[in-house]
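As you look at this complex, bear in mind that one protein chain is not there, while each of the others sits in place.
Moving on, here comes chain A:
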């Protein structure tokens, strides 16, 4: 297979698993099922996983596509340093979080999905991947105020208007519109 970055797929799977875990937990608590305490844990774990997985990592090769509004999550996740950058830690964290879900019917699906995500993260870690934050590049401040006097930065490559003026009888074959009107005598 081509050079797959496993972490990208693990990220999607973990995010989906978090949502499923939380939904199963909500159903368990709302319906007051037997073992609803596990469901309550499921909600908490699911929400935590979603928050952790929402910011996408920067790709090793190619352009990275951010999720909408992920910047504040990126900053939070980045603040934990090696705990969140290392995928071994993530793999074991997901494995640990998914275990209590297996004790109750409503959360068992979330448990299995999170377990699969944990395995894919393990594969990513073995391949040496790690999480990189997508941070916006700081642009150099532009000078404002002289813009009218300076010529445009990248104009279309054509000569100034006086030279561009085509004779009147050659108007049809001209590739450019005349910047000023011409009559035959000119």
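In the analysis below, a contact is a pair of C-beta atoms (placed from the backbone, for glycine too) under 8 Å apart; a residue touches a chain by one contact, two chains touch by 3 or more; residues count from 1.
Everything that follows uses one rule, which is that contacts and distances are computed from a predicted model.
Chemist: Leaving aside the chains on screen, match the unshown one to its UniProt name from "NADPH oxidase 2", "TMD11 protein", "Transport inhibitor response 1-like protein" or "General transcription factor IIH subunit 2".
Modeler: For the chain missing from the view, the UniProt record says "NADPH oxidase 2".
Chemist: Among the options A:76, A:105 or A:134, which residue touches the chain absent from this view?
Modeler: Final answer for the missing-chain contact: A:105.
Chemist: In the complete complex, the non-displayed chain touches which residues of chain A?
Modeler: 1-5, 8-9, 12-13, 16-17, 20, 23-24, 27-28, 31, 33-35, 56, 59, 62, 65, 104-106, 108-109, 112-113, 116, 154-159, 164, 175
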